[in-house]
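Here it is: the structure, laid out below.
A single protein chain has been omitted from the complex, and every remaining protein chain is retained in its original position.
Just so it is clear, A, B and C label the chains in written order, and each chain counts residues from 1 on its own.
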Amino acid sequence: MNIRTDLALECRELAPTDCYGIECEELSFDKIKITRIAVVDRRGEEALGKPIGNYVTIEVPPFTKDTPLSDAAQQAVTVELTRMLPKEGTILVAGLGNADITPDALGPKAAEKIFATRHISSTLAENLGLGKLRAVSVITPGVLGKTGMETVEIIQGAVSRIHPAAVIVIDAMASRRLSRLGCTVQLADTGIVPGSGVGNARKEINQKTLGVPVVSLGVPTVVDAVTLATDLTAKHPDEVQEDMHTHGQRMVVTPREIDTVITNAGNLVSLAVNCAMHPHLSPELLTLLV
Amino acid sequence: MNIRTDLALECRELAPTDCYGIECEELSFDKIKITRIAVVDRRGEEALGKPIGNYVTIEVPPFTKDTPLSDAAQQAVTVELTRMLPKEGTILVAGLGNADITPDALGPKAAEKIFATRHISSTLAENLGLGKLRAVSVITPGVLGKTGMETVEIIQGAVSRIHPAAVIVIDAMASRRLSRLGCTVQLADTGIVPGSGVGNARKEINQKTLGVPVVSLGVPTVVDAVTLATDLTAKHPDEVQEDMHTHGQRMVVTPREIDTVITNAGNLVSLAVNCAMHPHLSPELLTLLV
Amino acid sequence: MNIRTDLALECRELAPTDCYGIECEELSFDKIKITRIAVVDRRGEEALGKPIGNYVTIEVPPFTKDTPLSDAAQQAVTVELTRMLPKEGTILVAGLGNADITPDALGPKAAEKIFATRHISSTLAENLGLGKLRAVSVITPGVLGKTGMETVEIIQGAVSRIHPAAVIVIDAMASRRLSRLGCTVQLADTGIVPGSGVGNARKEINQKTLGVPVVSLGVPTVVDAVTLATDLTAKHPDEVQEDMHTHGQRMVVTPREIDTVITNAGNLVSLAVNCAMHPHLSPELLTLLV
Partner (left out) sequence: MNIRTDLALECRELAPTDCYGIECEELSFDKIKITRIAVVDRRGEEALGKPIGNYVTIEVPPFTKDTPLSDAAQQAVTVELTRMLPKEGTILVAGLGNADITPDALGPKAAEKIFATRHISSTLAENLGLGKLRAVSVITPGVLGKTGMETVEIIQGAVSRIHPAAVIVIDAMASRRLSRLGCTVQLADTGIVPGSGVGNARKEINQKTLGVPVVSLGVPTVVDAVTLATDLTAKHPDEVQEDMHTHGQRMVVTPREIDTVITNAGNLVSLAVNCAMHPHLSPELLTLLV
C-alpha cells in the first residue's frame, strides 16, 4: 500500500474487504456522517496499516465557504471527543505544525482559540459567572527546524509539569481524496506522528511516549501530489514520484482558498474542544471568551 | 487547446511547431535561461492563443529554498524589464491579487517592497545621497470581491491622477508544468487579465484600457489540478473536471512551502523593479530603502 | 491653543464658554452619550479651530476588553452616520492610515470588514436572499511613503471612476484625554486631514477636493505625549516638546493592549457602516457576510 493518507476511513477502503480485526460502525444525522473504526488486534493493524485503537471520521458540510459554522458539525466533534477523553482531570491541548506554512498551520490556528483555564481559580470563575471550569492548558510546540526540539520532547516537558489526565493533539493531515478536503475531521486515541500528513514524519506522540492518554484531532488539508498522480494513472507511486517533485520540493494539492479552509477548520476544532471541556457553557459564550 | 497556462513558453510547446507569426530567441548564462517570444501577427495569435506582443520567460535557480537571492536572476529580470519600459517618465506599479489567499498574494507582497519615490523631491533625494530618482508610485488594488471595483477601474483612477509613462502590473500566474513553479518569471508587454492565473478572470488591463503601455511581471505559483490531471491521464479536461473539484472549490497544485515561494518571488520581482527604476543605486542599498 | 486633539468635543472644552457660532446638543441612552456640535459660522470656526460643519461624538462603553460589541454602540453610530449620508446612491468607503503601524491601522482594519457590494448584481443579491443592496465600494489607499501618492489623489482616482454619492473616510485620531481612548467615535461632515491624528498631516480630503460629500468616522487611539505633558505640567507645548521626543520619533500614549483596541474599534465602525448601508439586514447576517 503506497497511497498516502492519514484517514483510517481511506485505509479501510484500501484494505481487503474481508479482513479480520477491524470493526466498523456508521451513523448519519442532519448532514453529518460518522464512521467509527476500531482496530482490535494485530490482524487489523496489518490490514489497515494503523495501530490498535479507535478512529472516528466525521464528515461535515464543507467549511471552505464563508458560511456560518454548522452547529451539528461542532456538536458531532464535541460528542465524539467527549467519548474518547477521561471525564475528569486537567487536559493539555497541543497545536502541532508550522504556523508559517499555510497548509500545515491548523494546529497553531486552533490553539489560538482554545480557552485556557488552568490558571483561573474556582473563585474567579464563579465570580465571572462561568461556574466550574475544567482545567485546560494549551501549548504550541512549533516544529523541529525552528526549535531544535522534537515536538514530543516539548509536550513531554509540559506533561512533566502539569500532569494532565490526557493530551489532545491537533494537526493537519493528508487525505487520499480531494473530496475529503475541508469537510472531514478525524479523531483517534492512538496518538499521532506529527508532520506525517505533510511529508515530514517525526517521533510519535502517544500514550507510550507521554505516559497519559493521547487523543488526536485532525483535518485533511492536502492531498499529496504523488498520491493524486498514482490514483489518476494507476501507476506505482515510484513511477510518478519524480514528475511530482520540483527542485526537491514536495507538491501538494489544496483548495485554492486554503487560507479560509484552515481558518474555518481551526474554528470548528477549537470550539468543539472548548465545548467538550465546558459542556455547561454555550458555544456562543465560549466563542466570546477566546 | 484546453490546458491552463499563463506562460507563453508553454503555449508555444502546445502549438504546432511549424506555425507562422511567432518568433523565438533563446539565450543562457550562469544558471539563467531567457526565452523571448514575439507574436507578430494574427496567425501567431491564433497558434499561441495570446495577443500580439512580446513575451519573455526567464528561468532561474529555484527561489523555493532559504538561499540568498541569485544576483544573476535579479539582473536578468531587471535587464528584460528595462528593455520593455519607456526610458523616462513616472511609472505606476500595481500589485494584483488577494493578499489573503497565499498562492494569489504575489502582487501585494511584491508591492510592499517597491520603492515609492514620486513624493520625494529632487532636493531631498540629493540630500539623502540618492541622486536623481525616477518617479515611482505603487498601488495594491485588491480584488473585486473586497472592493466592489474591477482592478482595472482602480488602476484607471490612479492613472488619471498621475499620468504615468507606463504601468507595471505584478501578478501570480498558473503554469502547466510543476517544474516551472518557483523558478520562472514572465514579462510581457501585452497586459494581463487579472485572476486568470487562479481561475477567476476579470476585465483586462492593457494599453487599450489604461491608455499607456502596460508591462506585466508574473511568477507561476500553481498548476491547476485539472491541468495536471489532463496531462497525467491524456483525457479531455471536461472528463477530469468533476474529480478535480470539491464543493465547488478549485483545486490547485503548489509546493507545500508555498508561503516561502511567494515571499522569495516577491523579493526577486520587487528588487528587479527597483533596480530597473534606479540603475545608479546598488541592489543592497535599494533593499535597505524599502 | 496648542493642545493636540482631533475631537470637536475637546476643542469645545478648550474654547471660551461664551463664544458665538457654535451650537450643541447632548443626548444619552443606555450607556451611550451623544454630543452634536455644529460650527455654524466663521466665529465658531475661530473659537473651535475646526471648519464649519457638523461634528458628532459618541461615547460608548470601552471596546478595549474582550467583551461582546455593544448593540447600543453600534446602533448609535449607525443612526448618526445615516443622518449624515445621502439617502441613495453609491457610497465609497476609504480606510485611511498605515496598516503596519498599530495605532494608525484603524482604517485598513475597518476596511477589511466593509461589505463591498457594488459588483453584486441585483439579480444575484435577490437570489442570495439579500434583497436590494446599496452599492458600496471599498479602498485602502495606503500612505504617501509607501505609494508615492497623496491619499486624496488615490481617492480622487476612485471617485472619478465610480461617481459615488458620498465618500466615508475612516481614520485613527488623537485625543487630548486618555479617558477618551477606546470608547469614543467621532463623525463629521467636514472631511479630514489624514495623518493629523498621528502627527503627519497630509492634504485634506473633503467635498472641495473630492467634489462629493465626505463623512469622516474616527476613533481616538492615541494621546500625543506632548499633549499629555502639557496638560500635566501646565507648561507651553514648546517647553515640553523636546523631552517628549526621542531620536526624532514622536511619542504617543496608548493602552498597552492597543492591538485589541484597534481590532474592536474596527469591528464596531465597520459593522455600523454596513448596517447604515443595508438597514434591512441584521447585524448578525452582515457580520457573517464579511
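Note that in this section a contact is a pair of C-beta atoms (placed from the backbone, for glycine too) under 8 Å apart; a residue touches a chain by one contact, two chains touch by 3 or more.
Please read all numbers here as calculations on a predicted model, not as lab measurements.
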> Just one of A:I3, A:I32, A:A72 or A:A116 touches the chain that is missing; which is it?
Replying inline: A:A116
> Of A:T102, A:S137 or A:T254, which residue touches the hidden chain?
Replying inline: A:S137
> In terms of residues, what is the contact footprint of the unshown chain on chain C?
Replying inline: 62, 64-65, 100-104, 178-179, 181-183, 198-199, 222, 225, 228-229, 232-233, 240, 243-260
> Considering the entire assembly, which residues of chain A contact the chain that has been omitted?
Replying inline: 112, 116-120, 135-140, 142, 144-150, 153-154, 156-162
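Just so it is clear, only the chains that are shown with their structure count from here on.
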> If you average the CA atoms of chain A and of chain C, how many Å lie between those two points?
Replying inline: 43
>> Quick check: what residues of chain B touch more than one other chain, meaning two or more?
In response: none
